[in-house]
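All protein chains but one are shown in place.
Lettered A and B in written order, each chain numbered from 1.
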Amino acid sequence: MNRTFSKLALWAFLALLVALFLGYFITRVLPDYLPAGRAVPPRLGDLVFYACAAATVAGAAGVAFSRNIVWSCIGLLIALLGTAALYVFLSADFLAVAQLLVYIGGVLVLILFAVMLTNRIGEVNVSNQSLGLGGGLAVFAAVAPLLMLVAVLVPWPVRPPGPMAPTTARIGDEFLSTWLLPFEVASVVLLATLVGAVVMARKELKAD
Amino acid sequence: MPTVSSQDVLALAPVAILALGGIALLLSEVFLTSGKRGYQAFLTVLFAATAGLTAFGATPGKVFAGQATADAFSAFVTITVSFGLALAALVSASWLDARGAERGEFYALSLFAASGMSLLGMASDLLVAFVAIEIMSLSTYALAAWMRRGKKPAEAAFKYFILGAFSSALLLYGTSLVFGATGSTLLSDVARGPLQAGGSALLSAGLVLVAAGLAFKVAAVPFHVWTPDVYEGAPTPVTAFMAAGVKTAAFAILARTVLAAYAATGGAADSAFPRVLAVLALLTMLVGNLFAVPQRSVKRMLAYSSIAHAGYLLLGVLAAGLPAVRERALSGVLFYLASYTASAIGAFAVVGALESNGQPGDEPADAWDLERLAGLSRRRPLLAFAMTVFMLSLAGVPPTAGFVAKLLVFQAAVGAQYLALAVVGVLTSALGAYYYLRVVVYMYMRPAAEGEPAGVTSPVLSVALAVAVAAVVVLGIGSEPVASLARAAAAVVR
Partner (left out) sequence: MAHSDAIQVAQPLLWALILLPAAGALVNGFFGRRLGKGNVALIAVGVMVAAFAVAVFAFFQLFHGEHGTVLRAPGDVWFRVGNTSVSFGLLFDRLSGTLSLVVTGVGALIHVYSTSYMSHEDDFGYARFLTYLNLFVAAMMTLVLGDNLALTFMGWEGVGLASYLLIGFWYTDKQKAFCGRKAFITNRVGDFGFLIGFFAVLSLFGTGDYAQLTQMAGKLQGGQLIATGPFAGWTVTAALTLATLGFFVGCTGKSAQLPLYVWLPDAMAGPTPVSALIHAATMVTAGVYLVARTSFLFALAPASMAVVTTVGAATALFSALIAFAQYDIKKVLAYSTVSQLGFMFIGVGSGAYFAGVLHLVTHAFFKACLFLGAGSVMHGMHEDTDIRNMGGLRKKMPWTHLTFLVSTIAITGFVVPLSGFFSKDAILANALFAHNAMSDAYPWVGPLAYVLGSLAAAGTAFYMMRLYALTFAGEPRTEAARHAHESSPVMWVPLAVLAFLAVVAAVLGLPGNWALGELFGRFTHPVFAQAIATAHVEEHAATAWPFIVAWLVALVAGGLGYAMFAGNLKSIPARFVEVFPALTRFAQDKFRVDELYQWLIIRPLQVISRFLWKVGDALLIDGLLVNGTARAAMAFARLFRTLQNGDVQRYAALMAVAVGVILWTVLGRGGN
C-alpha cells in the first residue's frame, strides 16, 4: 500500500516536471522565436502528428521506467509503432512498412520470445537500480533542453511533404547508385554480426 | 546519376581483400579435416600483407562520388592496421593454441574488423564512416567475448557492446543533425558550413555528437570509462588488436572529421571546438597517466596507458587545426599510431605469454599482477628484454619509436602555440615513465616467486615479438622512411 503510493507520487512528480517544462517551453520560449504570422489554429493532421509523437515518447519512457521486462517490451512496441506512423507522415511508405515488418514483426517478436523463454523471468524485477531517479533527471536536464532548443531555434530547411507516392523504386535506385558503397559494405556488417552472434551463442570452446 | 567505374572498385581493394580473407578463413573451418589449425594465422598474415601491399599501389583519388578517398593517408592507415593485424594474428595463434581455443572464426572476425578499419581510413562521408565503424565494432565485440571462461570476459564483452551501442547512437544522431544543417553527409560538404544562415548551432550540435561518438572509440576522457574493464576482460591478443587497430582507425576518421569541423565553424583559433578538444586532450593525458600509477595489474595499467596515449594523439589532432602546422601535426599523429601499434601489441603479447593457461573457471585475481613479472630476466631474458623495449617505447625514451613519436607530436603542439598542453604532455609522460619503468624494475630486480611458471612461448610468438621489437627500434633509430611516408600522407589531407 505504502509502496504503491510512493510510486504513484513519484510518477506524478515526474509528470508534473515534464508538464511544467513543456508548458514553460511552449508559452515562454517558443513564441519569441516563431514568426509572428504562424499562430494558425491546429489542423487535424497536426493533431494526429502530435499524438503519434507523444505515443513514441511515451513508449520509450515505458521501456526505460518499467520494472517489468514484459511491460518494457510492450513499451518498445508502442515506440516502434509511433515511429512507423511518423514515417507515414513523411510520405515514406517503404520505410514505414519496413519498420513494421522488420522491427515489430521480427525484432520485437524475437525479443518477446527471448523474454518469455528465459527461465524465472517473473522474478527479475531489477531494471534501473544503480542510477537513481536523481541521476536520470540530471542527465535529462543536462541534455534534453539543449537539444530541444537547438531543434526549435535553428531555421531548418523546410520542404512541404509531397503527395504520397511509391518510394520503393527510388530507394532501390539510390541504393545501387548514390549509396552503393554503404549499401554493399553493410553486407559485411551483417556477416560479421552473424558470425559474432554464433560465436557468442556457441558452447564454451574446448580443445578438440 | 553517378556511375561506378572500375577505379572506384579498385580503390577499395584492400578492404575487399581483408573481407574476402575473412570469408576464406570462415570456410577453412568448414573444410577442416584434421585438428591442425596452425596455417590459419599464416593465412591471416598473408591476407594482411596483401592488403597492405595493395594499399601501397592504389591510385589516389576520390571514389564513390566522394564518399571514400583513396590517398596516401588512407594507405598509411591501412598499412598500419594490416601490420597490427598480422602481429596480433601471430600472437593470437600462440595464445589460443595454448588454450585449445583456436578457430577459424577468430581470424575471420579479426579480418572483418580490419576491413572495417581500413575502410574507416578511407571514409570521407559520415554514413560510410558509420557503417565502417559498425563492422569494426561488432567484430571486436564478438572477439572480446571469445573466451568465456570466468566472469570477466563475458562482462567485458557485454559492457563493450552496450556502451558501444550508446556511442553509435550518439554518432548516428549527430550525423542526422549534420545532415539537417548541411543537407549532406559528405565531409567535403560539411566543411562548407551550414546551408542556411543561423544553422551553425545545429551543425555544431551534430558535430559535437559525432565527435563524442568517435571519442568513445579512441577512449578519450570522459568517454574512456569502458576501456580498463574491457581491455582487462578481453582475451589478451584481442586487447592488443583493439588497442592498436581500433585506435588507429578511429583517429584517422576523427582527424578528417575534426578538420571538416574546423573548416565548417570558421577557423581554428576563435571557435569553441578547439577549446573542447583541448580540454579533452588535457583530461585524457592527466587521467590516463594518473590512473595508471596505482595499478598492480599490468594489463590494466596498459589499458590506462592506452588512454594516456590517446591524449597525446588528441593533442596532435588539435594542433592539426592550425593550417601552418597541419602537415607536421598529422604526420606526427600517423607516426605515433604506427609506433604505438608495434609497442602496444608487443607489450600485450608479453603479458599474454605470462598469464596462466586458463583452465575453465580458473581466473586468479592476480592473473596479470606485477609479481608475475618478477625475476623474468632470470627466467626468460629475451622475453624480458623485449618487454623492456616496449616499455621504453611507451614511456618515450630514446632511441625507441615512442620517443620520436612523442617528439613529433609535442613539437607540432608547440608550433601551434599550445604551449601549456605540450608542457602537460611532457610532464605526464615523465609520470608515465614511473609506471613503465616499474615493470622493468620488477623484471630485473625482483626475485621470482616460488614455482612461477615460465610462461607460454612458441615459435610464432617469438617471430611476432622479434618483428615488434625490430619495428620499435627501427622506427626509433631510422624513423625517416616511415616518417616521410607519414608526411606524404598528412600532406594530402585538407
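List of remarks:
Note that contacts are C-beta pairs under 8 Å (C-beta built on N, C-alpha and C of every residue); 3 or more make two chains touch, one makes a residue touch a chain.
Being a predicted model, the structure only gives us computed values, none of them experimental.
Looking at the complete complex, one finds that the omitted chain is in touch with A, B.
The chain that is not drawn here is touched, among residues B:Pro153, B:Pro228 or B:Gly245, by B:Pro228. The residue touching the chain not shown here, chosen from B:Lys217, B:Lys299, B:Arg328 or B:Arg372, is B:Arg328.
Residues of chain A that touch the chain left out of view are 128, 130-131, 135-136, 138-139, 142-143, 146-147, 149-150. In the full complex, chain B makes contact with the omitted chain through residues 155, 158-159, 162-163, 166-167, 170, 200-205, 208-209, 212, 216, 222-223, 225-226, 228-229, 265-266, 270-273, 275-276, 287, 290-291, 293-294, 325, 328, 377-378, 381-382, 385, 392, 397-399, 403-404, 407-408, 410-412, 414-415, 417, 419, 422-423, 426-427, 430-431, 433-434, 437, 441, 444-445, 477-480, 483-484, 487.
The definition used in the following text is that only the chains that are shown with their structure count from here on.
The distance from the centre of chain A to the centre of chain B, each centre being the mean of the chain's C-alpha atoms, comes to 32 Å. Residue ranges on chain A touching chain B, taken from their complex, read 146-147, 150, 153-157, 173, 177-182, 185-186, 188-189, 191-193, 195-200, 204-208. Within the complex formed with chain A, the residues of chain B that make contact are 1-4, 12, 15, 19, 22-23, 26, 35, 64-65, 67-68, 99-101, 103, 105, 108-109, 112-113, 115-116, 119, 125, 127-128, 130-132, 134-135, 138-139, 141-142, 145-149, 157, 177, 180-181, 183, 195-199, 201-202, 205, 360.
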